[in-house]
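Of the protein chains in this complex, all but one are displayed in their positions.
Up next is chain A:
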Amino acid sequence: MHQHGPSDFTKSKKTLAKPNIRNIVVVDGVRIPFLQSGTSYKDLMPHDLARAALSGLLHRTNVPKDVVDYIIFGTVIQEVKTSNVAREAALGAGFSDKTPAHTVTMACISANQAMTTGVGLIASGQCDVVVAGGVELMSDVPIRHSRKMRKMMLDLNKAKTLGQRLSLLSKFRLNFLSPELPAVAEFSTSETMGHSADRLAAAFAVSRADQDEYALRSHSLAKKAQDEGLLSDIVPFKVPGKDTVTKDNGIRPSSLEQMAKLKPAFIKPYGTVTAANSSFLTDGASAMLIMAEEKALAMGYKPKAYLRDFVYVSQDPKDQLLLGPTYATPKVLEKAGLTLNDIDAFEFHEAFSGQILANFKAMDSDWFAQNYMGRKTKVGSPPLEKFNNWGGSLSLGHPFGATGCRLVMAAANRLRKEGGQYGLVAACAAGGQGHAMIVEAYPK
């Protein structure tokens, strides 16, 4: 099924292999279906989801458990009982208890950080085989007692006499009981991400209609990909006490008329970001087997893709919170020696329609490049026909810690399916950070 795709364009470089640096490959990657939070996964714990992804990866790749040198997982909202969720999941998934595991966190690019940490371990010769993944369970989040209540409870623990205890208890006030909820808000600015996205859309004059239209595109493409069975990274998950989950449940192509009826969700009453053009709270997990190329070949694998150059960027968390892709894309292209035209498959994380469209406008603006990025010219915006062709976070869902692996696998699988050579993965993250990586198809 060799198609004549956009890859026939003459590339700036034949390959991104570098002398004296190990080639690092993705053997394969999987994810459990991404579900809207509060649905089938709601009674599970995060490491349960991570376990399912790991088991799925074992099943898909048949990798002997004892060859795995290291396991890294990304997660954002941590379950306090399993703060090193990578270790708990690995043990529960039957990996060798001799394989160390650690957990990383970098907001929406946590899984990307897990993967690139693995790349670093392999490139420096510390490891040959790494499993990287990510997990998020938004159905259950740690809701805490207030600081005052916590303080009183801790002091009570230390109190020795009844008198001390009573005197502590006498300080109790009813407002101590009001709980603390984790918010999807920036710690530094206290602004929720949706609010920032709405301001970003306004700053770039992205209209409500354009945002709705883009969201509809994401859902329609995801539906098509789902129907055509293209989302092959999914592994079914038999949820204890429930039916086996086999597909994502957030894909809901609607009509522009229906979407136009929704009220703004953040900047009321006149904002443009709504529930329909934002990514939704999602439960899910992903995992990926990364190896040094020679190791993979020695073990008889046919890898799917190379993981090539990558960058992390960061900028103002207030006004440029979601512009990570704009900053990261030209940087990673330059680093790899490619141009935007060399890229056959773009996989960008879609936090909000408005965020994606604002990034397009920023990437297409010389003024922005010159005044904010210190560049002479714009990088240009990705052509839509190569962009998130199998849906994106808006439609497939966005379990914060797990999305990174989905993006890389989507790029790798699309390159195989559509016949391209280079894929570009990019994402924004809370804290005003961003990431981009070049994925190169493994020659068939």
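Operating definition for what follows: a residue touches a chain if its C-beta (ideal position, glycine included) is under 8 Å from a C-beta of that chain, and two chains touch if they have at least 3 such contacts; residues count from 1.
Keep this in mind: contacts and distances are computed from a predicted model.
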item: Protein name (UniProt record) of the chain left out of view, among "Trifunctional enzyme subunit alpha, mitochondrial", "6-phosphofructo-2-kinase/fructose-2,6-biphosphatase 1", "Vacuolar ATPase assembly protein VMA22" or "Sorting nexin 6"; value: "Trifunctional enzyme subunit alpha, mitochondrial"
item: Chain not shown: contacting residue from A:Leu35, A:Met149 or A:Leu200; value: A:Leu200
item: Residue numbers in chain A that touch the chain omitted from display; value: 187-190, 195, 198-200, 202-205, 267, 270, 316, 318-320, 358, 361-362, 365, 367-368, 371-372
